[in-house]
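The next block holds one structure in the form of structure tokens; read it before the comments.
Removed from the display is one protein chain of the complex; every other protein chain stays in position.
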Amino acid sequence: MDDVKSGEVIEEPATARPRLTVREEIVGYMQRNPTLPWGLWILVGLLLFSLFARLYVEDVEHYRPLSAGAFLSPSGEYPLGTDSHGRDLLAVNGLGVLNTLMLGLLAGLIGVGVATVLAFMAAYYGGWLDAVVRLVVDVGLTIPSLLIMVLIAIAVQGIDLWMMALVISSTSWLWPTRTIRSQVLTLKERAYVEVARLSGMRGIEIILKELVPNLLPFIIASLVTTTASAILASIGLEALGLGPPDDPTLGMTIHRVITYGGVIMGSWWWWLAPTILITLVFIALYLINLGTDELANPTLRRTA
Amino acid sequence: MKPIVLEVRNLKTYFHTPRGVVKAVDDVSFDLMQGERFGLVGESGSGKTTVALSLLRMIKAPGQIEGGQLLLDGQDILKLSDEEMRRIRLAGIALVTQGAMNALNPVIRVREQLIDGIKDHDGNLSREAMEARVQELLSGVDLIPQVADMYAHQLSGGMKQRVCIAIGICMRPKVIIADEPTSALDVVVQRRVMETLRRAQEEVGAAVILVGHDMGLMAQFVDRMAVMYAGKLVEVSPVRNVFQEPLHPYTELLIDSVPTLTEKDVLKGIQGSMPSMLGLPSGCVFNPRCPYSDESCVSTLQETKEVEAGRWAACHKIDAIRNLNPSGGV
Partner (left out) sequence: MLVVWSAATINFFLPRMSGRDPVRARLAAQAMKGVSIGKGIDKIVETYDKKFGLDVPLTQQYINYLGDLTRFDLGPSFSRYPMTVSQLIGATLPWTLGLLLTSTVFSFVFGSIFGALVAWPSTPDWVRSISPMFFAFSAIPYYLLGLFLLYFFAYTLKWFPGAGGYQLGTIPEPSLEFAIDVLKHSLLPAFSIILSSLGFWAIGMRGTMIMVEGLDYMTLAEAKGLKGRTILWKYGLRNALLPQITSFALSLGFVVSGAVLVEIVFAYPGIGLLLFNSIKQTDFPVIQGIVLTLIGAIATATLIIDVGLPFLDPRISRGDN
């Protein structure tokens, strides 16, 4: 198959690429990866919904029980109805979207942060450190993270949003550590790293000046996936009843729907809104993930 | 003269890419005699593999055979239905690909891969007869019977290539297309595999189209050869004449680029590189690299014409070049 089929033969002569401004770069990237703006728009929509909820309900505290009558179907006063304990579901969902997104982002940031440090140390210095990190990651990834989190969550008393993020971070660093580590390993072999080493740069310096800037796009892309799986994990934990009981999140709403038979009693408004919101969150993150593929996958990168 | 088994008439295979139409095979014609060994040479990207796949009607989108005729024993196979074409493959025209790499299915045994082609062409034999056929095919390509029970990863490159040849001849086709069959093998194995191919081909009585870029291999193996450049056939001649007195300047350069043992010359490459298939030069496509080109080469395209008996070439300057170096190439 050495013919034109592969498309590689059809190469245009290399012309000097005009220097683009940051703005042009971003616009160009978005045009090449249209799923990215789509995903971002959905996220903006979700935030707008949250803002709308905040402005519509007269008191933010209405996410608490006994703010209204129980099992009220949607009406002008309670556009999303109320649940079995008289929570105003608009307030609950509005805050819930925000909390769930924040929770995911926080756990994602911690996870990727830990992963980046570990991966760079392990891949750059190698030796026993690398062996230990690899072993822990390999074993950790075989165990379903939800189950590890269950073990940790039951050991923690009085869980709140921050605690929850920490619990999720306990496993969310595993996957990015593995992927970032392998990226560092390939990058380490490149000539310019060798040149930097020969020119007398020290390890830390090489990592900070040569490796990190080159892997930044990849790290950002893995933040998206890590956040998505952190949100998935948080909803799973919450559905099991291990979530923060006093903070409204989408997962806790699902948990209450299940516990108090919300579906079987026909209160469709109770489960429909959080379900749609969760699905939208996932779709948004999925689209953003697709959109950042070009950043994450060095062979696809066309701007390098 | 032997009867013609395959006539290729004005074959056109184009690829419709987002950036324009790539004429990978443009107006290619040649005849293939019964039992003859025919070489098709060119640099990578010249369209020779596309010709091979077109003969089997295996061009995938965005590629398409745009026109021409492919007459196998007088029957135009471009007019056949897909199912009829499927039956022609292997039984009429067989392909021997570069077997050393991935041509064999890694998860099923060699026996299965020899048999399944026969089975799907209604060659319903009894178990014993099938086994006998397998053994016959294997010994025909100098392989021991045990190979039938092996998987591809247990075979050496040369052995895999022999299995591919055995598959190619299992239905006694009229034409075997061998697409760079030995390019991944080392020279000694290469030679022996070509020997096997020659014997198998003579035994079956099939004609062979050897596709490749190795002029040395061509010189040893084929009777006649065709030279392709940028989707066009620039010369078709008996192999002896090609080496003694190439007609087309491109052929001449191709021969000059082959290192010889007798001459201790500096190895000569060909100036320049293949043009982009999307922006072909006007007139003769070779003119930017041709040492003899003039305005006529840029303005008009010379059709392929019979220069002397049995020799065709597409060049304005043939007579002029002949006067320049009467002894020819090497």
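Order of writing sets the labels: A and B. Residues in every chain begin at 1.
The definition used in the following text is that a residue touches a chain if its C-beta (ideal position, glycine included) is under 8 Å from a C-beta of that chain, and two chains touch if they have at least 3 such contacts.
Computed from a predicted model, the values in this text were never measured in an experiment.
Colleague: Hey, which of A:Met30, A:Val114, A:Ile152 or A:Leu185 is the one touching the hidden chain?
Modeller: Result: among the candidates, A:Ile152 touches the missing chain.
Colleague: For the chain left off this view, which of B:Asn10, B:Gln154, B:Ser257 or B:Ser296 is in contact with it?
Modeller: From the options B:Asn10, B:Gln154, B:Ser257 or B:Ser296, the contact with the absent chain belongs to B:Gln154.
Colleague: Given the full complex, what residues of subunit A touch the hidden partner chain?
Modeller: Interface residues of subunit A facing the absent chain: 1, 139, 141-148, 150-152, 154-155, 157, 232, 235-236, 239-242, 254, 257-259, 263-264, 266, 268, 271, 275, 278-279, 282-283, 286.
Colleague: Just checking the interface: what residues of subunit B touch the absent partner chain?
Modeller: The missing chain touches subunit B at positions 56, 58, 60, 86-91, 94-95, 97-98, 101-108, 112, 116-117, 120-121, 151, 153-154, 164, 167.
As a convention for this text, only the chains that are shown with their structure count from here on.
Colleague: Approximately how many whole Å separate the CA-defined centres of subunit A and subunit B?
Modeller: Roughly 53 Å, centre to centre.
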